[in-house]
Structure formats: structure tokens, C-alpha cells
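The structure is given below, and queries will be raised subsequently.
Only one protein chain is missing from this complex, and each of the others stays in its spot.
On to subunit A.
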Amino acid sequence: MSTNARDAGALAPPLDYLDQRTGLAKVLKEFSRKIFPDHWSFLLGEIALFSFIVLLLTGTFISLFFVPSMDEVTYSGPLATMQGVEMSKAFDSTLHLSFEVTGGLLMRQMHHWAALIFIGAIVVHMFRIFFTGAFRKPREINWIIGFTLLILGLAEGFSGYSLPDDVLSGNGLRITDGVVKSIPIIGSYLSYFIFGGEFPGQHIIPRLFTVHILLVPALILGLIGLHLFLVVLQKHTQFPGAGRTNKNVVGYPIFPVYAAKQAGMFFIIFGVLALMGATMTINPVWNYGPYDPSPISAGAQPDWYMLFLEGALRLTPGFLEVVIGGYTLSLNILIPAVVVPGLLFTSMALYPFIESWASGDKREHHVLDRPRNAPVRTALGYSLLSVFLVLVLAGTNDIIATHFSLSIEAITWTFRVLIFVLPVVTFTVAKRVALGLQRKDREMVLHGHETGKIVRFDTGEYIEVHQPLDEEERWLRVQHEPRRPIPLLPAQNERGVRRPGYRRDAIRSRVSRFFYADRVEPVTPAELAAAQAHGGHDEISASQHDAPELTATREGSSAG
């Protein structure tokens, strides 16, 4: 005890010094009392954040030994399979880091595993935001920032993946070169600009190095800061529940509860990544050998987050390449590698604006949606995931073929059909499931839990006794507001004059109907009262109802 007191005493003067000059104490006190709502899915973004910290730490170590140069050297290190092989300094220093620097291979492998998990966690986090509607006003800007972080994460991953200058990543660069060249008119100029001449040239590794360790990480770091600042500023969203409204935040203060949880989460993430880096081989560049444009190996794929592009390229038939007046237009590359991902990503980025345009909802939302209460949004999310899944699987078609003894042509054709059919099927099924769950909720609210108790009345009538929901259960199922399509005003006003903006309204109305035409209305207080009245002969359960109070709560919420 006495030691602790002395420590605090020793720490007090410098802290006081800081506080007098910065006013830090007030800010810290304020911040440590900030309330955060509690849910495990709110920690998904932290997996990404803490993986990024691991990336910074291991990346700094790696950069102390990596030589970003394409000058040729002859290998003379300990690896038998590379003795006397000509390679770039980049590849040579990667081997040196892996086999001669103490802990070097561990750092490299941790760095690579952390990269895969960083982007994976971003995707999982993003879909949590999407499915719960956390991107709605006022968080559209933060959605865009998060989306930009995903794109920057992909850029960071791709530029780092190419740095060791091995055959596999060189093949990836060659594909990138092909994609760039497929862009009409400016393609070949752009390729020469990127590679400083004809592929592969001498410049790409040093350039990617600057992008990988300076440009993109600085942007990511800055945007993460902004991302988190906005979370603090706008307050965290919360799941619906008793006592939670758009005007409050129900949870625990940062200090000590969340500070402890965060620290624990960080050490778990660090531990998992260290364990993976220590025991599981990743990107064994010594298997692939130094880059040389001529060889390519079977099973050549990019890291998982780029597999969808690989898959799109593998699915597209070659006849799309057309020659117009001696000029080759490589639609077979342009469409899968530029147009399709461009459309998918743009629609992802703009989704919050599309949805608010369709719903006409301009209010702030701090209470999250249960995914079932937004059937079309949920269905669109699953639909997008199914497209992504088909593309990823298509990118691994040769590995599926060898591991499941299938014909690669059959697999490719199956995916060519699925890429069009599966999103529609997924959309329909997910929407129907969501609507079904909403109906189930209605049923539960109006009639309560089934108890399995059968009662016979004097009249001879049999009924099953239903256990009414308790307050919290009921609130969860009735708290959301119905979303209805925007009504379309008539084309002419009462004097028969054409109304300006009618066309635009008509399109908007159609989009709105797509989103909200099929819906299940939440139970209204009147319906609930009616259901309870109808249960007149169901005295056992009716006696336990407390309808008036519930009505008051609901009205209170819609007023606020």
C-alpha cells in the first residue's frame, strides 16, 4: 500500500506540470466518463484497429532490414535451394530477413497474417454497420471514411504483397499491368507511367515501397483518427432495448470498464497474431523464387481480399476482346477488373445516400435496426455477399478442381451461371426470411409465448395458454417505426397543370416501393389492446397484461 501511495506521489508533480500547461486532466476526466453501449459486435472494428497497430510494429521491424531495390545480386545466404541464384536486392533482403535476422521470419509472418486479418475485420465490421443501419444520419460521412479505409487497406495490402519481388507477387503485378493496359486510350501510357517504362522495369519496387510505408499508412492513420473522433463526437449507436432512445446512450463509462476490455482485446489480438506467425507458414517466398517474367506456377492466386478480382477475370470468357480498326479493346479484362468492381464499390460507398433517398428519412438515428426490420437492406447485403463469395470461389477454381476431383470447366461454368442467379435467389430468400421473422415478432407480441398448457373451459372449448411477453421482450419487438414507400403525388395539380419534378418523383417512388412495398407493420397499441380484448375468454393470460402502460411508452418514444 505504502509503495503505491509513494508512486502516485512521485507521479503527481509531472502530471500536475502537464495539466497546468495543457488542461489535460479535464479532457481525460471527460473522456474517461464517456458512456459506451455494450455489445460484442461493437468490438469488431477494434480487431481491425489493433491488427493495424500490430502491422505498424512488425512493419517497422521489417523495414529496418528490407532493401527496396531491384538491383541484381547473387544469393550466398544459408538457403540451399537459392545458392548462386540471381535475384533482386528486394528478394535477397527478404530472404536475409527470413533466415538470418533473429525473429525476422516471425515478424514477416505476423505482419502478413495481421494484414489478412486487418482487412477481414474491416469487412466484418463494415457488414455489422450495414446490417444494423448504423450508417444512417448522422453517420454517412463516417461510412464514407470507413469505406475509404477499406480501399486504402486493399491498396496497402496489395503494395506490400508485391514488395518481396517473388514470382507469385510478380505475377500479380503482371495482371495489374494488364488491367491498367486494358483501359482504353490511356491504358498503355498509364502502365508506362506506373512502371517507369515497360513492365517490370527497375522502378516499381521502390515506388511501391514508398506507397506501402509512407503514403498509404499515413492516410490510414489519419483517417482512423478521424473515424474514431467522429465515433466519440457523434456517440456510439446502441441496439434497441428498454430505456434506449435516440436521445440517450445506455452503457458503461470508458474508465474503468472499457479501458480494461480494450486492453484485454488488444493482448488477445496480439497473442493470436503472434501464435499464427510463429506456427503457420504464410507467403513462403523461398518456394516461389525471385521474380522472373517467364515462369508462372499452378495455383497462383492473390491474397484473399484480391481473390474476387481474380475470380471475375477467370469467369469472363475471352471472346469479349474486340479489335476495332486495328485497335484492341480488351473488354474481357476491362469489364471484370475495372467496370464490375467499380460498380460494386461505388454502390457500397453510396448506399447510405441511396437508402435515405428511397426512404425520405432525414432524422437522426442512434438506435440500431434489427436486420429483420429492414428486409430489403438485409437482403441486399446478403446478395452482395453472395456475389463476393462466388467471385472468391471462382478465383480458386483450380484448387477446388484438384481438391474435390472436379473438372475445372464444369466449375467455371457453374460459377458463370451462379454469378447471375445466386444474388437474385439470395436476395429473395433473405428478404422473405426477414419478413417472416417480423411476422413471428408480431405473433409473439399479440399472443405471447406458447406454453404447451391446454385448458378446457366449462363450455367444452379447449385453448392453449399463452404466456404474455414481459415488458422488455415486447419493447424489442414493437419499438421500430414502420417504413412505408414515399407516396407519388399526381402528375398534374388540381388545375390540370403538369407538376414540375414529377418524373424525378416517379423514379424515386419506384425505388422507394422496391425498398418498402413489402413490409410487415409493427404492432400498434390499438392492435395490442384489441388482441388482449379478444383474449377475453383467455382470462389466465389477459389478467397479466398491462396494456395502458405500454401504450404510454410507445407514444413517448415516437414523440421523441
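We adopt the following convention: a contact is a pair of C-beta atoms (placed from the backbone, for glycine too) under 8 Å apart; a residue touches a chain by one contact, two chains touch by 3 or more; residues count from 1.
Just so we're on the same page, contacts and distances are computed from a predicted model.
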Task = Among "KaiB domain-containing protein", "Peptide/nickel transport system permease protein", "Ion-translocating oxidoreductase complex subunit B" or "Cytochrome bc1 complex cytochrome c subunit", go ahead and choose the protein name stored in UniProt for the chain not displayed.
result = "Cytochrome bc1 complex cytochrome c subunit"
Query = Among A:T210, A:T281 or A:T524, which residue is in contact with the omitted chain in the full complex?
reply = A:T281
Inquiry  = For the chain not shown, which residue from A:L55, A:V167 or A:A531 touches it across the whole complex?
reply    = A:V167
Note = The listed residue (A:I117, A:L163 or A:A531) that touches the chain absent from the view is A:I117
Remark   = Interface residues of subunit A toward the undisplayed chain are 38-44, 46-47, 75, 80-85, 98-99, 105, 109, 112-113, 116-117, 120-121, 124, 167-168, 261, 264-265, 268-269, 272-273, 276, 278-284, 286-289, 294-305, 307, 395-399, 401-402, 405-410
